[in-house]
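Could you have a look at this structure, given as structure tokens, before my questions?
Apart from one protein chain that is not included, each protein chain of the complex appears where it belongs.
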Amino acid sequence: MRGNLTFDIAHLLAGSLVLVSFLQLYQARLYALLNIYALHALVLAASVAWQAFVQGAPHLYVTAAIALVFKAIVIPVVLHRIIVRLGIHREIETVVGVGPAMLAGMGLVALSMVVMLRVTPGADPLAREDLAFALSVVLLGLLMMVTRRNAVSQVVGFMSLENGLVLAATGARGMPLVVEISVAFSVLIAFIVIGIFLFRIRERFDTVDVQALDNFRGERR
Amino acid sequence: MNFDALAGVLLIPAVAAAALAALPGYRISARLNVLAALLTFATAVSLFVVQPASGPYLLVDDLNKVFIVLTTFVGFTTTIFSASYIGHEIEAGRLTPSFVRFYHAMYQVLMFAMNLALVANNIGLMWVAIELATLTTVLMVGIYRTHEALEAAWKYFILGSVGIGLALFGTILVYMAAQPVIGEGLNAMVWTVLVTKAAQFDPALLDVAFVFLLLGYGTKVGLAPLHAWLPDAHAEGPTPISAVLSGLLLNVALYALLRFKMLLALNPSALAPGPLMVTLGLISCLFAAFMLYRRRDIKRMFAYSSIEHMGIIVFAFGMGGALANFAGLLHMTMHSLTKSAIFYAVGHISQVKGTQKIADMGGLTVSNPVLGWGLVLGVAAIAGLPPLGIFMSEFLVVSSTFAREPWLATVLVIGILVGLGGLFLRLNAIAFGEPRGPAAPAQASYVPMFAHLAIVATAGVYLPPALVTGFENVARLLG
Amino acid sequence: MTVVYALCGVAALLAMAPAAIALSASARSTATVYGASLIVTLTLAVISLICLLGYLPRSAVTLPLGLPWLGAHFRIDALSAFFLVVVNLGGASASLFALGYGRHEHSPQRVLPFYPAYLAAMNLVVLADDAFSFLVSWEFMSLTSWALVIAHHRVAENVRAGYVYLLMAGFGTLALLLAFGLLAGGHGDYAFDAMRAAHPPMLLAGLVLALAIAGAGSKSGVVPLHAWLPLAHPAAPSHVSALMSGVMTKVAVYGFVRIVFDLLGPPDWWWGMVVLAIGGATAAMGVLYALMQHDLKRLLAYHTVENIGIIYIGLGLALAFRVHDMPLAAALAFTAALFHVFNHSIFKSLLFFGAGAVLNATGERDMEHLGGLIHRMPQTAFVFLVGCVAISALPPLNGFVSEWLTFQAILLSPQIPAWGLKFLVPAVGALLALSAALAAACFVKAFGVSFLGRARTPAAAHAQETDGNSLAAMYFLATLCLLAGILPGIILDALAPVTQSLVGSGMPHQAGLQWLSVVPIAEGRSSYNGLLVFVFVVLSGSVAAIAIHRLASGKLRRAPAWDCGYPDPSPATQYTASSFAQPIRRVYGASIFRAREIGEMPPPGSLAAARLTVELRDLIWEGAYARIAGFVGFAADRLNVLQFLTIRRYLTLVFTALVLLLLVLAIWP
Partner (left out) sequence: MAVTRDLALQFAQMLVVLLLSPLLTGFVRKVKARLLRRQGPPLLQPYRDLIRLLRKDVVLAESASWLFRAVPYIIFAATWVAASLVPTFRSGLMFSWSADLIAIIALLGSARFFLALAGLDVGTSFGGIGSSREVMIASLAEPAMLMIVFTLALVAGSTQLSTIAAYIVSGAAGLRVSFGLALPALFIVAIAENARIPVDNPATHLELTMVHEAMVLEYSGRHLALIDLSSELKLLLYVSLIACLFAPWGIAAPEADAQALALGVVSYFGKLALGGALLALFETAIAKMRVFRVPAFLGAALMLGLLATLLLFVSGTL
């Protein structure tokens, strides 16, 4: 690693990614959420690019590009369309209120910090901090999936989780297959979005859910 | 990489998949499917004769040889079953030829993916393979395009993707742990290199990694509380896929877990993965055992029984030690064979009766004696009654555990007993009493089912020494 | 070498199962299978008898089967030789009986394949010499007998009975599995020799005893683990019921003896008490339950419970004597137990055969629908009567001898210095006496109601005498009952090597005594001579008969029954089974069964029939089994909710698991 500045910048980017995750948790409207997600992807792209520069690994630029084009532009637009086409109403139904969710998020970030900083200092500090942030992003993404009812916001949750993964992957110095993985994940996300569109999942995953089929099969007692 | 058996195990399914995707007409493609599976199996067996050297991407050792042969064998028998099953489905008009073509191609892709996951020498590659296997099964679960099938597929897809995500994170962490020791680049993801250096890895990182891997791959193994996708995927997919899911895919995920367990076991200061696995195993076993009692859908019931047995297997590996590991391997093998046999029977039964509802079948031993008694035998086997194979493994697990950890063994025994009760409660309704529902003779191929049951029955009283030595080596490998 | 012969026989039996499936189409399958199994079991019985008498070597063999690194060990020693005799004698007579009885079986293909396998399994249990082969054979025995229990699966209650049976069998097997796990000590050495060599510490040994009682006890039907027995035994075809009641329970006793007396090493001070208490309770409860039954086969099944109790009393005494090293007394008690094992296997099979013959002739198991069969089936009635006298422990038949020996053993126990026993043993003795008396009462009821009196239903009125094979089997067993009763010394001597090997001493040699009488300890102390008693009774009876017919009148007139001048033609006015049991029910039932009699007397003038309903409650079932079943159902319902969550909730589960594990990591030291 070269000097302190690189460290700080990577740190800054990763940290801001966490911050944006919090912003996502904070949102109450779908469109806003989508925009924030675009921002999330943008920050990710930046941090990936920076990592590419720091590690001198040109292939990471591809990942960054994917993040930029696909996640920051295409997906939000498509989802936007879907919302319009399916006439999904714009409020985000939450399971727990925004306040508690934020608190839980805090807890998760703290948890991931503790877990990661137990790592013996021998390891590359840049990687370590990065990992801590990545883990918190992942957990926050999961939290989002768990605490939001709308299908779209859950998808967004999943995508930010995946952003966390990419962040971790790129943070790992010289990790092979990163590009492939990010591609694979983009495919996965595409599948999900298509699924939402195909299955006409208006409100939440719950509407197409095993409940229906179990009532149908009469297994419920 | 010159062409050897190892490449064969991968190439044959890949080529077959391409061919099947191109071929119209299900009869010929079904035959081709069988042929390809047979070839794969043959090549897999040849691994025992000449063990090819393992490169940076692929490897063969005692551990995965067992898995590969098991996978290819069940894969092969399942194709035979699937031939007659799909034939009936087409006549019944539940599947259109185009879907059947897709199905066959996907089947081979699935085989390819699972074999790849097994022979992968690279944790990243393994991850990719398992993700591929998951996605293919998702597509096949949804193949009937009924509301329930899509439901199940969607559920499987979402939960599976999260699992994949967690597993990836774990994989990255393992790389992070290895990278300072081994250095950047590919080597830090290669098993054969990792195991040599595992002792110097950062234990804390390994711990976190294992948590994520346990949950990520555990989702695929179907451990409670990560099991949610499993029963529905089994119940709604075509029965051959249920057989493959229960018989193979769970094993493949388990294989991944075992690999990482070995890695942790090699590192003295990392946390022992045993307790975690034991806990999850017991939870799954007990939970699934109780879930059996309220089942109305026959396939879903056996899906839960798969969860129960995966719990027992994970428990055994978690206990560790030569005896328990041996028992775990044996149990896994026996479970794959038995459970797939059961699903063969169930597939034909549900085709005969035209339903999967237990309430609508009954007196099967009267209306369709062969199927009925086959099912009874299978259930007896899966419930761990002698002289069938699972009894031996359960005997070893319980008796070896009881001397070390009496309470754990007691809990496990309770789980087994409750499971037995649940299974036979339903079996009585299915196989005995006044026959109900249509009793048309099934045009079924009984060969795969009874072949499996015969193997299981023999294994219950006699294990060939070669197999034993093989298992013992693996058990030693697992520590 | 002997064991090899035995294994060959077993192999032959096993081979018969697939053969039976192959034959199931042909009409001769029944005769073939039962004939073959008759031959094989008879040969096995002879071989093992010769071996028990010591003319064949007691040998062991290891086959490359079972656990790979252990192999399947088989061995014949004195104990297993004796039990082999019991098993195969029962098997042979059952096969002979089935040669006739089986012809009436309406779905033979559900009986024939399992029957020989069942016989083979019981033989294997007795032969096995390592934990794995033992348990495999043990559970295989359960599995095959389960299949036989549900042979008539269209009757829902049979399937239910089979279900309860299978669960209890599984429970027992797992208990034994744990016991062996303890004995083997975790290092996977499951050969019995190794277990004999390594004695577990006393506390663990106690645990093993408890597990052995749970495992072998549940199979042999000790209270309160007996619940499955009266359900399953009657459900099976009668010759199988005979095997289950007469033989399989004995195999279970063998398992108990093998573990506790052979593998477990020196007993702890309290073992004898526990076994004694269980035995006493089992004997008394069994016979009381039996008295309340009016289903003939279920009544017999409950009597099996009682007799098992008597056997366990003997075993408990033997343990107690062993603790305070009194080898002679221990030998006496142990011999009494084994002798009762033999006796019970004989007369219980005989009685079940009789019940089966009745079932065939009338299609009825309910005694309330029988009556007067002695006129229609005199021979069956006669042999059944012999069985009744034998099981009621009345001289000069065999049942009396074994109970007499048990009493003699009890009379030796005051010399034991342990205080707990000083209170326990007399109580158990009283229970034993009580159960003997009640058993007599119960079989007066069983024989009197179903065979004597007047026919209560047309079915009973038109019954036909059963066929020759069945009669042959029953006469054979009846003869054995008599012989074992009047010449017990021979059997006691044959048992000597068994006691010698397990409790370190044998009873004094009986063969040399004058008039073939039996002297357990010393001439002055007690002695019994069945032969003389029998001869005296026969002589004096016939002398009286001859004298009277010679000197006084021998004339005889038939006339309507007098009945104090109020004869009633309707057979409904006879005493029924339940009315016969009513006085005893009033004495014992109120407390044990919460028995209540509700009489509805219609007002004067109304033409409605007065009715008396008796309700009994099975407190053990309600207290234990029903509760457990209830709990399982409750838990199943509660957990079943997890089948119907939304995807988001499932994700929550995953998420929680993840966070929990991470927290564990975080706070891990």
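Letters A, B and C name the chains as they come in the text, with residue numbers starting at 1 for each one.
Methods note: a contact is a pair of C-beta atoms (placed from the backbone, for glycine too) under 8 Å apart; a residue touches a chain by one contact, two chains touch by 3 or more.
What you see is a predicted model, and the numbers here were worked out from it, not measured in a lab.
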Which displayed chains the unshown chain touches: C
Full-complex contact with the absent chain, from C:Val4, C:Ala22, C:Val155 or C:Ile548: C:Ile548
Residue among C:Leu264, C:Ala436 or C:Ile647 that touches the chain left out of view: C:Ala436
Residue among C:Val449, C:Ala473, C:Ala595 or C:Val632 touching the omitted chain: C:Val449
Where the unshown chain meets chain C, residue by residue: 371-372, 374-375, 378, 381, 385, 389, 392-395, 400, 404, 407-408, 410-411, 413-414, 422-423, 425-427, 429-430, 433-434, 436-438, 440-441, 443-445, 447-449, 452-454, 515, 517, 523-529, 532-533, 536-542, 544-545, 548, 551-564, 567-568, 571, 573-575, 579-584, 586-587
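By our rule, only the chains that are shown with their structure count from here on.
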Chain nearest the overall C-alpha centroid of the shown protein atoms: B
Reference chain A; chain at largest CA-centroid distance: C
Two chains joined by the most C-beta pairs in contact, as defined above: B-C
Residues within chain C bordering two or more other chains: 637, 640, 643, 645, 647, 651, 654, 658, 662, 665
Touching two or more other chains - residue numbers and ranges from chain A: 115, 118, 142, 145, 205, 209-210, 219, 221
Residues of chain B that touch chain A when the two form their complex: 124-125, 128, 131, 135, 147-148, 150-152, 154-155, 157-158, 161-162, 164-165, 168-169, 172-173, 175-176, 179-180, 184-186, 188-189, 202-205, 208, 232, 236, 294-297, 300, 357
Partner chain A, residues of chain C touching it in the complex: 637, 640, 643-648, 651-652, 654-655, 658-659, 662-663, 665-666
Chain B-touching residues of chain C, taken from the complex the two chains share: 64-69, 72, 131-132, 135-137, 139-140, 142-143, 150, 153-154, 156, 159, 162-163, 166-167, 170-171, 174, 177-178, 180-182, 184-188, 190, 632-633, 635-637, 639-640, 642-643, 645, 647, 650-651, 653-654, 656-658, 661-662, 665, 668
